[in-house]
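Removed from the display is one protein chain of the complex; every other protein chain stays in position.
Entry: subunit A
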Amino acid sequence: PGRDAPAQSRSNRTFSMLEYVLACLCRSRPHELVGVVGLEIHAQIQSNTKLFSGSKVGFSAPPNSLVSFFDASLPGTLPVLNRRCVEAAVMTALALNCTINKKSFFDRKHYFYADLPAGYQITQQRRAVAVDGQLAYSLLGGRKRNQIQSRTVRIKQIQLEQDSGKSLHDDQRSQTLIDLNRAGVGLMELVMEPDMSCGEQAAAAVRELQLVLQALGTCQGNMSEGQLRVDANVSVHRPGEELGVRTEVKNINSARFLSRAIDYEIQRQIEALGRGEAVLNETRTYDSKSGFMPEPNLPPLVVYEDRGSVPAGLLGAEGVVVLEGLREGLPELPSVKRARLVRSYGLLPEHSFTLVNEDGLMEYFEAVVKETRKEPRKLIGWVTNELLGHLKHHNLSVSKCPVSPSALAELLELQEAGHISSTVAKQVASLSPSVCDSVSLSVSVRALQEGNKKVLNRLMGLVQKETKGRADPVLVRSLLEEKTS
């Protein structure tokens, strides 16, 4: 459990059909079974050292080199809480509108597993550091996928806990290899209420959470590297009736796969119930609430509202967390960023949603805006539809985009001035092999302007190639000469 790879062999065609069907179901058909999805998310805190020890937090280090005596749970060692981890949890809680518990407690959760050397994990079960928040997220829906649908999901609680080590299974030699570098790293566990009904919503909520955590700097949020781990609890029921039996979907390392895995599980349960079978909960064969005891080595964690409420002896000491300062220091959250883009550039909400959603796209767009006198509203379509569409088609991230912002800006200026048609501009932006040429196009134009006539022929050749010989060579030549004189 928790270690098996989830099934990956589903065809693309089945899933797009499935998503459509479930999307219809999501729009409340009262007598149909609908999915209920609740997420438990473990976010690895971005800090220099671990939660309860002074070992370094790092990746790809030699096995067991980032392990202190406490992490190896040698007798005689005690936990000492890292202030940065508390601040990270509190900042995340503030960004998600949670109520901060000024006093919270630590507990031990006992279970046996080879990568948990102490035999227990220090967590916060009785009283977590924050409760009762919410995450607002959006989906692009509608037939053309260009309508913003806003939703919220309630956050039940945010708690601090330890991460476990890593186990590598060596089935050949019938043994497990244990690396404790990750043991003791701080995690924030975010428990969400089951307010979602399909995979698409879950993926959108996780994406929004990623953006929030990255903006705060409390977690890098990289799912594929295990910095953000999502477990989904999935059940089905008829709206209005009580909830069905939950099953867990675990060990997912991408938001897209999360969406598919959840939808698959919903469909599986619906079909099973349709055949008259019961939904079996295989992962929870015991009462999950057992095995807890208060952590006797740790007094309550206290956070203060403002400097005034800190007792005199502690003021000025390093070991104090004050909410007022953290609240004021919160960076710009994604929702605020989107609103700012709409205001400054006169964009539609769905445009700013896409800009913020894709890593680096907002910076790219702002760079293009700077290089041209065109209105941002006229540029946005090129960036979010043409460029982004083709980037996705070639499976490239924005950082690997071969067309630089200034090249795109020049291209669009040429298009605006009528020297190349929209079709040509689109073809250039489509990142086909002639992409390199479009870059050299802008270079050549500049060279021409500086009086290098030889470049004119090359430019002619490029234009003919782009237009597939459809342009009138005489006209093109005279236009180019005019433009570059």
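Here is the rule we go by: contacts are C-beta pairs under 8 Å (C-beta built on N, C-alpha and C of every residue); 3 or more make two chains touch, one makes a residue touch a chain; residues count from 1.
Assume contacts and distances are computed from a predicted model.
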Omitted chain, identified by the protein name its UniProt record gives, among "Glutamyl-tRNA(Gln) amidotransferase subunit C, mitochondrial", "RNA polymerase II subunit A C-terminal domain phosphatase SSU72", "Prolactin-like" or "GPI transamidase component PIG-T": "Glutamyl-tRNA(Gln) amidotransferase subunit C, mitochondrial"
Sole residue of A:T99, A:Q147 or A:Q175 that reaches the chain not shown, by the stated touch rule: A:Q175
Option from A:L140, A:A272 or A:V302 whose C-beta touches the chain left out: A:V302
Residues in subunit A touching the chain absent from view: 1-3, 47-49, 53-56, 62-72, 74, 80-86, 105, 109-114, 167-171, 174-180, 283, 285-288, 290-291, 294, 296-302, 314, 318-321
